[in-house]
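Before I ask anything, let me first share the structure, which is written out below as structure tokens.
As you look at this complex, bear in mind that one protein chain is not there, while each of the others sits in place.
Every chain is named by a letter (A, B, C and D) in the order it is written, and numbering of its residues begins at 1.
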Amino acid sequence: MSGYFNDLFSGTKSLAVGMGITLKYFFEPVVTLQYPHETLKMTPRFRGHIDLVKDEETGESKCIVCGMCQKACPSGCITVEGEKKEGAKKKTLSSYTLDFTKCSLCGLCVENCKPEAITFSKDYNLAGPSREAYVFDLVKRMKERCSP
Amino acid sequence: MGNYTELLRLLAYLVGIIAFAALNAAYLVWLERKEAAHIQRRIGPKEVGPYGLLQPLADGIKLMTKQLIVPAGADVILFKVAPLLILAPAIASFVTIPFSETLVARNINLGLLMIFAFASLNVMGVLIGGWGSNNKYAVISAARAVSQNVAYEIPMLITAITMVMVAGTMNLNEIVMQQPNIFKWYIFRFTASPLMPVAFLIFFICSLAETNRAPFDMAEAESELVAGAYTEYSGMGFGVFFMGEYANVVIGCSLATILFLGGWQSPFGVPADAHWSLFLFKPGILWFLIKLYLLCFTVIWVRWTYPRTQFYGLLNLSWKYLIPISLFNLLLTGAMLKVFQS
Amino acid sequence: MNSQLLYNSLELYLVIGALLFAIGFYGILSGRTFISMLISSELVLSGASINFMAFNRFLAPDPTVGQIFTLFIMAIAAAEAAIALSIIIAVYRNYKSIDTDEMVELKG
Amino acid sequence: MSHLAQTQTQETFVLNLGPQHPATHGVLRVKLVMDGEYIVHAEPVLGYIHRMHEKMGENRTWAQFMPNTGRLDYLSALSYNFGYAAAVERAAGITVPERAEYIRVITTELNRISSHLLWFGAFVLDLGGFTPLLYAFDDREQILDLLESVTGSRLTYCYFRFGGVYNDIDDNFVPGSLAFIKRLRARMPMYHDLVTKNIILMKRLIGIGPISAEMCRRYGATGPVLRGSGVQFDVRKNEPYSVYPEFNFDIPVYHECDSMARYMVRMDEIEQSMRIIEQACNKLPEGPIMAEKAPKIIKPAPGDYYFSVEAARGSFGVRIVSDGTNTPYRLKLRSPTFSNLSLFAEASQGMLLADALALMGSLDLVIPEIDR
Partner (left out) sequence: MISADSLTELVFLVLAGITVLGALIATNAKRLIRAVSGLAVCLIGVAGLYYFLHSPFVALMEMLIYVGAVCVTIVFAVMMAEPFPERHAKISPLSGYLSFAVAILVFVGVAGLGVKTAWKAAGSTVNSGALIEVGKSLLTTNSMVFELISIVLLLAIIGSVALARAGREK
């Protein structure tokens, strides 16, 4: 019999405590970010999709078309093409395509890039109307980014 | 001519009641979302209108424009009638609820009984809807709803009978008249029974269970039965179910207000010569709505605090705690009334 | 009191009562399953109740006796339904059928 | 009404729980044979998100498989990174510098806490309480912020490399972790008041869903499920790896074998992980974060290697068979929840539907990990 009342009172008390906690939080300020109106700044190491880095001296990409990123990529989403201009010693980059639909944002390409020609973009609001919108031409993106 | 005014009066009340029920359903959803959000430290609806106040409108338009899907193998007539079976009795119950001294559609002598009689139709709605939609989750949900309602109708009715014994009438307006100020509210009427607050609690718990509200929402337990009896309903079929649910919550809270919290009476009482404070004390509807919505707030608050009960826990609570205590209270009240009033 | 009105004529109530009774009777005779027979018997009881209430309203000197009788009929009907249904379910568990004609064994 | 056709011969019907169902947390389908609300027989049906991770491993270089490991159990991805990296390191004979090991331990334990917090919320959600989920998310968010600042990602970290970690922790990380632990320590009593001590929850968990130690042994269940059955087994203690032996922490064990025991094990593990992080943060040595002798292209000597770590859900084992080339010959992943789920069929027999779902919640299933 004492167990019965004990159950009753401890149970009621536990319920009341719960109500108290939620009421306390009811009056506390909200912690959420009002997303479309406010946005977060991404941390410096944020791994978005990749972008080409511009060489400040030449105004061109730092890429030496070694193809290491292409080889390192587990999903095969990078296609690098270069051409050897006449008179030049090294190949220069002609196109750098990222198929973002396959990319898993692992960062192995950036890690394997010797000349640090690629970096992570800070874009995270990626939305597009079609699959094709996710095949990025990174050379074009680099040019757009640099010409304000 | 008297006939016509009577007819018009009836019509006006009918329209008023339906509008009240619909508005309540819409804005209780808003309140529920807002309150849940703030309990969880979010903001909740805020885009449509100031503070998201037009959100229910947007929701309503969305529900109305959605296609009504009748699942294959369903019993079409029963499937379509079921939502109405939940809403119609609730609206009918509003007829006898006194919003203020004069604002009551039909001041029926058996008002309390009438509400219980109509509330008992509710189960039929869930049952038929669940059975008619040819879905196993819905059938399980219907079975749960019935056992739950049967189990909780008993303590609820016993408590209601206790209140009728104390009040000596089933006319809701007269019950309110007997509680002119806060000390005479039945919840604090210790001369009738020292267990009155407990009786209020029991009544409140039972009305939660009767209206399938959390933590007793086992009939629509979303993590177990998807949406229970409402699984197959889309668009306005679901909307009407929803309106009925909220209308029932309002009825339950109104009844608790009337039986225990003095209905439309001001907690301070109305002094006989209080002209200056007419606005503060007199408008009964204001007090009624304040009490009503405070109870609704509590209902929602409870929902967002507790996990769902399990079936045996529910029946245990009813049979081991609520029924014995309410029976004891009935006996005690009877004895106390005999001692103090004769 | 306007006795010309339909709802004030005893005969109409009696006819409705008789109709319910007859429909229920037909249902009991033609019903195939226990449950449909139970439903029909509820109709029969309702028909009888209407008669009681009508007589109570129009003829009886004591205004309560008919009402009380109807209340008793309700209580009996509820008890009957509970018992009948538990029998049905028990039978169903044993024989997996609620069809009356298949209950040959029960004829014993 | 053909769905109840079986009633003619049997009083049972088949209820299809999933593949889309709010309680299965992913695309798991459970075929339940029910008698009313009682479960007569349960049969988990897998494979709805099978992605052939093991086969993918055989077609990639050792390093390229690393991102996949984070996608097995996306809630505690670092444990899986850890298991795979350590297995390959064992095969290739690479020793990891101490600082890197410490960083691994800190991040993994943070990840374990975040996983348990999410489980806590989801479990209470299964039981019908919505609010604790968002409180838990609030705390979990702090961990994700910390981990994001270090690894650059919030869920699929892919942070470990053979021989160390991808990059060093930033200056804010250690104070941030300690501050977070302080915050969570203050929040834990709230969780216990709101949820653990709640009478409704206690009634739903105590004595429900018993799983005996013997049953765990038969199915190979590990982790909190096993520890909730009274067996003191934790890979971190029983087969110590990395720098775990240097820390002072307990293994919570409960002998009740019910859902409440599993719940309590996880709640206590959060406390223990906090202890480990505290100690590791205080003892964090300076030094390199990558092994200097780590080869650029990994080619482990031919052989058969196994390594297991304690992930948030149990013992995660990686078995690799190398033929000396730059791709694995065979890669076998032993995922803990697969065993934990296997036992659901037997454990749920004769239970009520709602209780079975509480049991399922207490097993802490992550479906992609089961399907691999």
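In this text, a contact is a pair of C-beta atoms (placed from the backbone, for glycine too) under 8 Å apart; a residue touches a chain by one contact, two chains touch by 3 or more.
Since this is a predicted model, take the numbers as computed values, not measurements.
Visitor: Among B:118, B:200, B:264 or B:288, which residue is in touch with the absent chain?
Guide: Spelled out, the listed residue whose C-beta touches the missing chain is B:118.
Visitor: Please output the residues of subunit B touching the missing chain, sorted low to high.
Guide: Those residues of subunit B that touch the unshown chain are 3, 6-7, 75, 77-78, 81, 108-110, 113-114, 116-121, 123-124, 127-128, 131-132, 139, 142-143, 146, 149-150, 153, 170.
Visitor: What subunit C residues would touch the chain not displayed?
Guide: Where subunit C meets the chain not shown: residues 1-2, 5-7, 10-27, 29-33, 35-36, 38-40, 42-43, 46, 49-51, 53-54, 56-68, 70-72, 74-83, 85-90, 92-94, 97-99.
Just so it is clear, only the chains that are shown with their structure count from here on.
Visitor: Could you tell me which chain lies farthest from subunit B when each chain's centre is the average position of its Cα atoms?
Guide: Centroid comparison gives A as the farthest chain from subunit B.
Visitor: Which of the chain pairs holds the record for C-beta pairs in contact?
Guide: More C-beta pairs are in contact between B-D than between any other chains.
Visitor: Could you give the separation in Å between the centres of subunit B and subunit C, each centre being the mean of its C-alpha atoms?
Guide: Computed value for the inter-centroid distance: 33 Å.
Visitor: So what's the Cα centroid distance for subunit A and subunit C, whole Å?
Guide: Result: the chain centres lie 73 Å from each other.
Visitor: Subunit C: which residues touch two or more other chains?
Guide: Within subunit C, no residue touches at least two other chains.
Visitor: Mark out which residues of subunit D touch at least two other chains, giving numbers and ranges.
Guide: 131, 135, 138, 194, 198, 200
Visitor: Can you check the complex and tell me which residues of subunit A touch subunit B?
Guide: 4, 8, 15, 18-19, 21-23, 25-32, 34
Visitor: Considering only the defined contacts, which subunit D positions touch subunit A in the complex?
Guide: 60, 63-68, 71, 131, 135, 138, 145, 148-153, 156, 158, 161, 166-167, 170, 190, 193-194, 197-200, 202
Visitor: Please name which positions on subunit B make contact with subunit D in the complex.
Guide: Interface residues on subunit B, with respect to subunit D: 36, 39-42, 73, 134, 136-137, 140, 143-144, 214-215, 217-218, 221-226, 304-313, 316.
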